[in-house]
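For this view, one protein chain was removed and the others were kept in their places.
Take a look at chain A:
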Amino acid sequence: MTATDTPPLHTDAVPPAPAAAPRRRRLSERRAKILAFAVLTAPMLIGLGIFRYVAIGWSFLLSFSEARRTIALGDWVGLDNYQQLLSDERFRGSLTMIVLFTALIVPLTFAASLGLAVLVNRVRRGRAFFRTAFLLPAAVSYVAAAMIWKMSLFSGVPSGLANTLGALFGADPTPWIQTQSPPLYWIVLVTLRLWLQVGLYMILFIAGLQSIPRHLYEAAELDGAGPWRTFRSITFPMLRNTSVAILLLMLIAALQAFDEFYTIFSTGASLGSEPVRTPLMHLYGVALQDQDYGVGSAGAFLLTLLIVLVTLLQGRILGFARDKD
């Protein structure tokens, strides 16, 4: 970012009028500043005001009112909406589901993307190719990936890739998505998200790796430290801040999962009957199918609460780790 490509300043500009009274000039200069600030920040403030502040405030009030097929306020019911949701077994099930899913996908993605980053960062030749290969899945939407996973890789018919491979070993065709016990559909969900996200986080880890001073590695090599020892004593501790940031991103993303779950389980089944649902899917059903905006809003705040709790918990655990060293 240099100033060399600056366009030529326009030379025909009116030179600043010689001010009669410097005080007045300072005042008008101040006003000009405020005006410029207002113009530059207005679109963002208005947009966030309407789509965040007003929206969330309204929704918060709706969560305390009876609001079926209406978004009008007034029919206050206290905490009924929250109670109704929390006593709804399917919503509670969706919360359990998403916590399990998060506990599974986050460590896996973390380990896989860190491993890839270390490997890619180690090679000299072909680094760009490997980076592209691993990043390319990030271009694919969850819906598109769900199509490939559901209809081709893990489709229940014998021509699916997983079943074709299984047949090589004499296995019978398996309905991967429909099998609930053992829950084979977890393999489908986890591999999909892993494939789609691993490249993104790999990029972040590579950026972190490249900010580690080289002399540390040289010192370690002089001391005869092997690759594993080097990783444990230098790379991993030096990636601490990167790791904490990445973990946070992964947690938040996993807890809000919707697209691929919806595409795999909901389309085709009538809504509400899908075997696997995330909290967001449940809320989508409540708000869009039942048009119960009160309960839906309550759910949005419960989900926020869950996300905030998990991130606080993560902060606490990792915060303690920091205090120790």
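Keep this in mind: a residue touches a chain if its C-beta (ideal position, glycine included) is under 8 Å from a C-beta of that chain, and two chains touch if they have at least 3 such contacts; residues count from 1.
Criterion: contacts and distances are computed from a predicted model.
*Asks:* Absent chain per UniProt: "ATP synthase subunit a", "Choice-of-anchor M domain-containing protein", "Carbohydrate ABC transporter permease" or "Regulator of SigK"?
*Replies:* Of the names offered in "ATP synthase subunit a", "Choice-of-anchor M domain-containing protein", "Carbohydrate ABC transporter permease" or "Regulator of SigK", the one UniProt assigns to the missing chain is "Carbohydrate ABC transporter permease".
*Asks:* Using the touch definition from the top, which of A:138, A:187 or A:318 touches the missing chain?
*Replies:* A:138
*Asks:* Among A:103, A:119 or A:313, single out the residue that touches the unshown chain.
*Replies:* A:119
*Asks:* Where does chain A touch the missing chain, residue by residue?
*Replies:* Counting only chain A, the missing chain is touched by 1, 3, 5-7, 9-11, 13-16, 32-34, 36-37, 39-41, 43-45, 47-48, 50-56, 58-59, 62, 71, 116, 119-120, 122-123, 126, 129-153, 157-159, 161, 164, 167, 195, 198-201, 203-204, 206-208, 213, 216, 219-220, 223-225, 227, 233-234, 237-238, 240, 242, 245-246, 248-249, 252, 255-256, 258-259, 262-263, 267-268, 280, 283-284, 287-288, 293, 296-297, 299-301, 303-304, 307, 325.
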